[in-house]
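As you look at this complex, bear in mind that one protein chain is not there, while each of the others sits in place.
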Amino acid sequence: MHRTGALYGQFNTLEQQKDTASLGMWIFLVTEVMFFGGIMLAYTINRHTYFHAFAMGSNTLSLKLGGFNTVVLLASSFTMAMGVWSAQTGKQKLLTLFLTLTIALGFVFFGVKYIEYAQKFHHHLVPGRNFDITYCINNPSKCEDMDAAELDIERKEIDEAQAADPDLNAHAQLYYSAYFGMTGLHALHMVIGAGLLFWLLRNAFAGIYTPVWNTPVDIVGLYWHFVDIVWIFLFPLLYLIDRHK
Amino acid sequence: MSTTTSTINKGPALKLPEKNYLNQTYGIRSWLLTTDHKRIALLYLVSVTFFFFVGGFFAMMIRLHLLTPSGYLLSADTYNRMFTMHGVAMIFFFLIPSIPAILGNFLIPLMIGAKDLAFPKINLLSWYIYIVGGAFTLYSMVTGGLDTGWTFYTPLSTVYSNSAVAPAVVGIFITGFSSILTGLNFLVTVHTMRAPGMTWFRLPLFVWAHYATSVVMILGTPVVAITLALAAMERLFGLGFFNPAMGGDPILFQHLFWFYSHPAVYIMILPAMGVISELIPTFARKKLFGYHFVAAASLAIAVIGFLVWTHHMFLTGQSTYAAIAFSFLTFLVAIPSAVKTFNWTATLFGGSISFDTPMLYAFGFLGLFLIGGLTGLFLGCLGVDMHVHDTYFVVAHFHYIMVGGAVMGYLGGLHFWWPKITGRMYPEWLARIAALVLFVGFNLTFFPQFLLGYLGMPRRYHVYPPEFQVYNVMSTAGASILAIGYLLPMIYLTWAAFYGKVAGNNPWPATGLEWTTASPPPTENFEVTPVVTWDAYDFHNRPDLGLDIPGATPGVVVPAHGHD
Partner (left out) sequence: MQSPLPFFPEEASSFAGNVDALFLFILSTCLFFAVLVTLLAIYAAFKYRRTSPGEVGSAVEGNTLLEIGWTVIPLFIAMGMFAWGAVVYTNFRTAPKDTLDIYVVGKQWMWKLQQPNGKREINELHIPVNRNIKLIMGSEDVIHNFYVPAFRAKMDVVPGRYNTLWFRPTKLGKYHFFCSQYCGTNHAVMGGWVTVMDPAEYAAWLSDEAGDVNPTSAGEKLFTQLACNTCHLGNGTGRAPSLNGVYGAKVLLADGTTVIADDAYIRESILQPKAKIVAGYQPVMPTFQGLVSEEQILNLTAYIKSLQTQPVPAKGAGIAPPTAGKK
């Protein structure tokens, strides 16, 4: 099927084409909801069953870093929305600016994620390879990023949790499986999103998007907002519930 | 038997249209890089048929081996691989794609008056994803095989099995995206690409059926994707969601797995029902009785189908209340299927019925789906399932629906639309014989299995107590007849594609938009975008078909079969 200008051959009007692309992206996002929903369900059920181990897991996550990342993603959604508006109103320079900002914020998110993951590797909190939730409290010298006060709190929490749940380590490993599974899947979607944004940026520089035709910006925007919403669910689920109780 | 078929008058021999989608461009690249939905349908036809042979080979091994109670042919491990790979190949690589990816892809744009699907490149991507997923699964089959059962219950599949589980699971995971993208494409296409005048309630029921199927595809498949991804991670990296030794729950796997796999069976049957809803009105020359109810029933099946998955788990030790709730819902989901069956039967009354091969398949479907569907009631009934769960009763039930239902629908549809797809007609008498052979062979294969099940023979058994042998021998005998019934169409349909009698635009004649364009159609489907002013199957308002109604255009219809 050939393309005449902006119109693809299987369509009769640009409006039909735009409606089709939009509907396609919305339905795709529904499938993503079902996809993430599955693993969130598994997480929630396990959280309920292994309350103590999962609360302990939440406590080992950094509220500061997680919270910061949340703000970063919300901001990136804002810049994305501004980008869509710029495309719709024909402001090419602003469009490239907002797309660049969105990408930059995305990379900030990756950077923070990298710091968090590195910390988990360092603290022996990766399932399957030498997982040990007591590693830091037993080897304070190996966990330099935690000061004495933090270690004391953690020691107390682990002792309480261990008393309530003798298999704490095994169940905490389940928490971390879910943590890496969910955040890893989310990060993968963000990488894809970043790739799409780069593609948009390249086209924006070339002046391809006009008020008449800017569908790709629109639908990538939808995708980016969705990825943001997934994080809005992940953050409370992983970081906030039962924290330091 | 009456030889009156769709022959209206004899005319001069027809010629294929000069330029059609098959000869518009030449060369392997024009096929492998096509975005034409019709060519993509043929790509699927070849690959899906390949997997049908793969699954069929495993079926043959199963039935041959079960001739004797003590297993003369295969070792236990090999037999376990046979039935597992039979299930995987048939379900994920044949039944789920077959009608949607072949007939759906080919026909939906034609039926709604569009030039192509909404996303032609995504359509091609779907096929490549299917091929890659298939390659992973084939790799698993040839390097150690798979012996977990197609249901992959944990911890057998994630911890204990010594077979090539990981590549197979990855392959099925990948193929799931082919399904998701096909469903997405269909949904959007039906919403935004209908020709002027093609309102929702003028759509052929084939389209309604695929719409409902697509809803199931996009909501259900992602769940099995994440489930298989978790299972693969458990197998490869030792995570413990489903492994009791690590605090996980094998029943959680079953819930997640069946949440998709039950709706999946509706993915497999709804399209076949859609085909039947085309065949019966066409060959009874009458509107489908209760069009709106049949359309609504398709949607009802799709929705209620998501609410019954735990009926696969009545005996896992779950709460009695949960079992009762799911049994209730399971009986509810049977009702729309019953409504459809009554409507199809009622369509026959007052019709003008001919017994062309597609109609024979429709009748076969009616009978076999009746038995298959009704036997589902036994299984949904808690007081019977406690005896027949995981026995051959279940095996017989789902084969009646999948083979007796879905495959009959698939073959009936292939025959019906073969002239549209290839421009040529299949040999009618050979086809009728093959349909009969299939029907007889099928019943002989699977009816004894109901008896085996109630007698207590469990499924997935490589050896069995000697008192079960008679029924097993009957079943194997039937399978050999069934095999002939499958081989015949493969052979003559292929022959007919090249040497069959040229069919013309509308050999039957049928009322769908797809029949108003040439056979085979041009690449852009319609010379001029059609404007629709008639209802589906509205023979009385279609003078252009040349039938005996007032104001009909005389001499329009060309002979369907040249044997009169």
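Should a chain be cited, it is by its letter among A and B, assigned in written order, with residues numbered from 1 in that chain.
What we mean here is this: a residue touches a chain if its C-beta (ideal position, glycine included) is under 8 Å from a C-beta of that chain, and two chains touch if they have at least 3 such contacts.
All of these numbers come straight from a predicted model, not from anything done at the bench.
In the entire assembly, the chain absent from the figure touches the shown chains B. When you scan B:L370, B:I481 or B:A497 for touch with the missing chain, the hit is B:L370. Set against the missing chain, the residues B:S354, B:T422 or B:N506 yield one that touches it, B:S354. Annotation: of B:I180, B:L203 or B:A284, B:A284 touches the absent chain (contact as defined above).
Only one of the listed residues, B:L236, B:V384 or B:L487, touches the absent chain: B:V384.
Contact residues of chain B toward the unshown chain are 2, 4-9, 76-77, 80, 147, 149, 153, 155-156, 159-161, 244-245, 248-251, 284-287, 289-293, 314-317, 320, 323-324, 327-328, 331-332, 334-335, 338-339, 341-343, 345-346, 348-355, 363, 366-367, 370-371, 374-375, 377-378, 380-387, 389-391, 451, 454-456, 458-465, 467, 470-471, 539-540, 546-549, 552, 557.
Convention: only the chains that are shown with their structure count from here on.
One inter-chain figure worth recording: chain A and chain B are separated by 38 Å, centre to centre, where each centre is the mean of the chain's CA atoms.
By the touch criterion given at the top, residues 35-36, 109, 114-120, 180, 184-185, 187-188, 191-193, 218-223, 225-227, 230, 233, 237-241, 246-249, 252, 256, 524, 529 of chain B touch chain A in their complex. For chain A in complex with chain B, the touching residues are 1, 9-12, 16, 19-20, 23-24, 27-28, 30-32, 34-39, 41-42, 45-46, 49-50, 127-128, 167, 170-171, 173-174, 177-178, 181.
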